[in-house]
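Complex shown without one protein chain; remaining protein chains in place.
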Amino acid sequence: MNRLKQTLRYRIKLFTLLGIVVVLIVVFSLASPFFLSVTNFVNVVVHSSILAILAIGMTCVIISGGLDLSVGSIIAFAGVVGVLAFRQTGSVILGLAACVTSGGAMGVLNGLLIGYMGINAFIATIATLAVFRGATLMITGGHTISVTDPAFNFLGQGQILRIPVIIPALAALYVLFFFVLRRSVLGRSLYAIGGNARAARVSGIRVRLVTLGVYVLSGTLAGICSVYVIGRLSSLQPWAGLGAEFETIVAIVLGGINIAGGEGDLLESLAGVAIIAIILNAINLVPTIDPFYQSVVKGGIILAAIAIYERFKIATSR
Amino acid sequence: MANHTELRVEQISKSFPGVRALQEVSIGFRSGRVHALVGENGAGKSTLVKIIAGVYRRDGGSILIDGQEVEIHDPRMANATGISVIHQEFSLFPELNVIQNLFIGMESTHAMGAVLDKRSMERRAREVLGRLGLSVAAGRPVKYFSVAEQQLMEIAKCLIRDAWLIIMDEPTSALSDSEKNTLFNIIRAMKEQGLAILYISHHLEEIAEIADEVSILRDGRLVGTYDVGAVSLANITNLMVGKDIELVFNRTRKEPGRRVLEVKDLAREGSFRDISFTLHRGEVLGLCGLLGFGHAEVCEALFGLLSPEEGTILLDGRTAGFTSPLEAMKAGIMYVPEDRKREGLIQTMNAEENLSLMSLHWLSKLGWIDLKNQAAVARALIDRLSIKVTTPKQGVDSLSGGNQQKVVIGKCLSRTPRLLILNDPTRGIDVGAKEEIYRIIDRLAGEGVAIIMISSELPEYVGLCDRVLVFRHGRIIKEFAHEAFDQNRILAYMLGTAEG
Amino acid sequence: MAKADRRRRAAGGPFFRLILEQYSILILVIAASAAFALFNPRFLTLENLINLSRQIVPMGLLALGASFVLIGGNLDLSAGVGATVCGAALGVTFVVTKNVALAFLVGIVTGLAIGTVNALFIAKAGFGSVIVTLAVMTILQGGIQLLLAGRIVFLSHPLFAFISRGTVAGIPFTFLVLVAFFLLAWYLLNQTKFGVHLYAAGGNRRIAEVVGIRIQRVHFLTFVISGLLMSVSGIVLVSRLALISPNLSGFPLLLNGVSAAVIGGISVTGGRGNAGGVFLGIIFIGVVSNAINFLNVTPEAQDLFRGLLVVFALIFQQLTIRRRLPAGSASGAGTGGAAGVKEVKGEL
Partner (left out) sequence: MKGLRLVIMVALIGLVALSLGFARGNRPEREGTAAPEKPVVGAVMVDITNPFFVQVMQGGNTMGEALDVEIIWKSSEGSLEKQLALIESFIEQEVDCIWVDPLDPEAVKPPIRKALAAGIPTVTGANLVEVPGNVSTPFPSYDAFYQLTGMIAAYLGNEGSVVYMSGIPGNWILDQYQAGFEDGMKRFPDIDILSIQPAKMDPALAAQIMESWLTTYPKGSLDAVVFTTDPDMYAAIEAMKNAGRAGEFALFSQNGDLPAVEMIENGENGVKIDLLSHGIRIGAFNLMVAARLAKGEKFPEVLWFQYAPVMTEATWDKIVAAGYRKDVQKGDPFSEDYITPERAKEVIADAASEFSDWQPPK
């Protein structure tokens, strides 16, 4: 009965999201003749791929009842580490590995502060956000490091059968983590901790460890992003990923996931990402949206979306 | 102080999607009387209370005070009409100090009702707390006070609100017996002063002790209202359940098997010391004591929730000091926590997920959960403990207290544990459910599981245990073998009134 | 019970803990200042202290506003950008009408308006505060562009000059304003009904509802207060610069403010903290960011420096503030609902 209600609500949620996406598409197709086209669709995906990857990690973190605002900075810092490793050793493999693992390492710091020190996630990651960005500026001296290695660039710009590499990569990640959340011990532990941390502990879940783990996960995914960013920009930007964290959170909340934790599903965040992606792309594409109005439009649409959820009693709490 | 004489509910009905919680219930609560309200979980007690307290709106019927009809839209209004509720879960704010808590929502103010009149509040608070025989630093955050003190503060809150009808929902659930007695004295005093008290409890003996009349609810209907003198506890139980229960405890005892657990000189600063005992297969060992006497902490230590500072724990002869619940579980120790809501259940998960939570490490291969297996396990447990769910996927938040408790116990039984620790397994559940849990305990013992249990009701020790260890101030002061059981002596030792 | 309780107190030592809670941040401030003074003696000169007292004002006002919202258990991300928008509104009005009084009025009204909009969505309609204020912030970012049409607006009027450099008995006027607001805040939080109800609403929403506290109203008020403070902060900000430029960044200001509040003992989960702590918090942040320019920290290292110090402060504060109940078994029934959960979060 109750379960049935839940599934029903879940469906409604997805349908609402779908509805919003459709409405947006219609509106923007009217506003711009270039909106509905295969190449533009590819653009939409490519332009939002960073958001999409970050959204995976952020969803896990939020389900566990946390928040990770440092991912944007991790992208930059992990990139630095990766590029330096690449420069030193000259080995691409090591470079890539360094990007990803260092991202994870930064996650460890977050995890320690939050899981073991018990510092509130929001505040802790705001601090580490500054730390990682600062470290990046310090090492790079604020300068761009250009990376013209074919391997990196292939990951960032290359195509397989005229499909950008990132698209299958994204698909793979999403399938993987969809199942991680649905049927892995880690996923289950995340839901448990987000739902009732103490009960989780009494039920033999290593709360601190899993908390640490989820931030490592989110950091690692940010590291993966940095690989892609370096490839796409064929350079390492000290300001790469600036503000990405908030865009990600917005996307997830647009997906109707409760920031309080314990609930949520990767499909929902995916939908949220789609909405953001479409809006951004449309703002680029519609010639008559005055640049001064971009953010006004963006904010208006976000508010509208939340209001609609409220109508269906979906979005909840802080 | 009693400005009213009677509150009557007439033909009250209330239904939620799928359930008819109350059907034409009519009861009268008179000042100067303690009116007990009993019934199994889901019988409609709390619904009725919530309607009187203005939390729910009733579907039908009427509420009359001194004969004329009143409307109670929200808690604020209830307060205004002199009705106060003391919920099982206290409604105190840990960060706020005593005075702020006592006057919360009805602060006395000067300067157009914005600025607090601290002096007058302080005066009033002292006076009321004095009446309850509680002398505390009124400026301190309540989080620094003991449960009993907080309980009294709850009552002080009602008095300060000039309540004449005070509703107490399971007021003793967190109290030790001595604290309980203090409470009863206060209740009697309030009765003298002409207050009406609506007393909700599962502990029938308490009702016999304190209540003047008792109303029994079953399935949302009023069975009847009786003078306590006029009915025996037995009939009350029967009337609640609707069928006769001749013997509540059906414990089949046999010779305990080989030794499973041996504890030597276990000690932890501020909790317990010199704790030594043994436990055998198929044996049920009761640890009893008053709140904070260390028996609960010993259980947590055995399960790796607390780390003892000295002493050894031998499991099947091998030393086993557990630093985390997981280790303990892997060694075959399972633990049913005392507080369902806080420690037992993940409210956002469904029954199946909750039931499999403690078995994830063997339900999974390489970190992936075998969902088929999980479903099977859950199914099995649901049948075995006859948990009432429409589907294993039902959210636990929608289950009745008894069934929730069964889920918590079920979590521990997905694999037969070597040692099962039950911390007050029948807390706040109805007679029917209790009885089933007694049977489960008996069956487990029969299967050779070694069981340690703590209970808030002495009869349970007597009815279920093979041995009882009495704790006092962190020490074991007395061991009773089954044949030597005697409620009163056990109690005497707990209270420290018994010699040697 | 008596015995058990005595043990509780013994283990608790609540007063000592309370003291430590209060003064941990003070220790931090003193330590930091001392350290910086070692590197550069001029750091503690009167002149620099006066600079410091000027510099912390806009951030401090935002921190104060944030504190109200946080105690209520919400978050207002729009305050930072909001402040600059108020400044812009004030600037534009002044340039157009040349009427200072009107300009200030408009500035403050703008702030109140922003606060009210947040309040409507969050308090009245019950949307999540993070997301709403994030959206409002985005809109405001556009708003400031539209107001200024991307141009720099100069404010030349004795009044701005006075706010900027005026002193009373040698103390910068703006700093006095800040202090005044903190005294006011202290009064609101400790001496008024609103204060108590705010702590209650933030501490445990459900119970607060049951005891009949009008939570909506309380939350509504917090956002309006935040709006008011953001406008004042904006006014001080633009007066200090005597100009308002569209790339005047308010958001970092807010983040610093929130960090300050939390370092000052405000709990992000609501229901805990006090004005005094926040004041010390903003002084700490002020000292740090002042030192960064003062000690000639190389440009690239500045953010790292600041970030690390904040992390350190958070850890330090975490170590000193007690989260858990005094000793005593898991029989937490007494501590009640969300409070219980919060304690638990602390201990995990």
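Worth a mention:
The first chain written gets the first letter, and so on, giving A, B and C; residue counts start at 1 in each chain.
Simple rule for what comes next: a contact is a pair of C-beta atoms (placed from the backbone, for glycine too) under 8 Å apart; a residue touches a chain by one contact, two chains touch by 3 or more.
Remember, it's a predicted structure, so these values are computed and weren't measured experimentally.
Within the full complex, the chain left out of the display contacts the shown chains A, C.
Within the whole complex, the absent chain has one touching residue among A:I12, A:V27 or A:L94, and that is A:V27.
Where chain C meets the chain that is not shown, the touching residues are 40, 42, 45, 47-48, 51, 54-55, 58, 121, 124-125, 139, 141, 144-145, 149-152, 154, 161, 164-165, 237, 240-243, 245-249, 253, 289-290, 293-294, 296, 298-300, 302.
By the touch rule set out above, chain A reaches the unshown chain at residues 27, 31-34, 37, 39-40, 43, 46-47, 50, 137, 140-144, 146, 148, 157, 229, 232-235, 237-240, 242-243, 280-281, 284-294, 296-297, 299-301, 303-304, 306-308, 310-311, 313.
The rule is short, and it goes like this: only the chains that are shown with their structure count from here on.
Under the contact definition, chain A and chain B share the contacting chains C. Most remote chain with respect to chain C, judged by CA-atom centres, is B.
Inter-chain centre distance (chain B to chain C, centres taken as mean C-alpha positions): 42 Å. The mean-CA centres of chain A and chain C are about 29 angstrom from one another, to the nearest whole unit. Annotation for chain B: residues 305, 337, 342-343 touch two or more other chains.
Contacts with at least two other chains are made by residues 196, 198, 201 of chain A. Those residues of chain A that touch chain C in the shared complex are 113, 115, 117-120, 122-124, 126-135, 137-138, 140-142, 196-198, 201, 207-208, 211, 246, 249-250, 253, 259, 292-300, 302-303, 306-307, 310, 315-318. For chain C in complex with chain B, the touching residues are 1, 3-5, 7-12, 14, 191-194, 196-197, 199-200, 203-204, 207-213, 271-272, 325-337, 339-341, 343-344. On the chain B side of its complex with chain A, the touching residues are 18, 305, 324-326, 328-329, 335, 337, 342-350, 353, 357-358, 360-361, 364, 367-369, 371, 390-391, 393-395, 397-398, 411.
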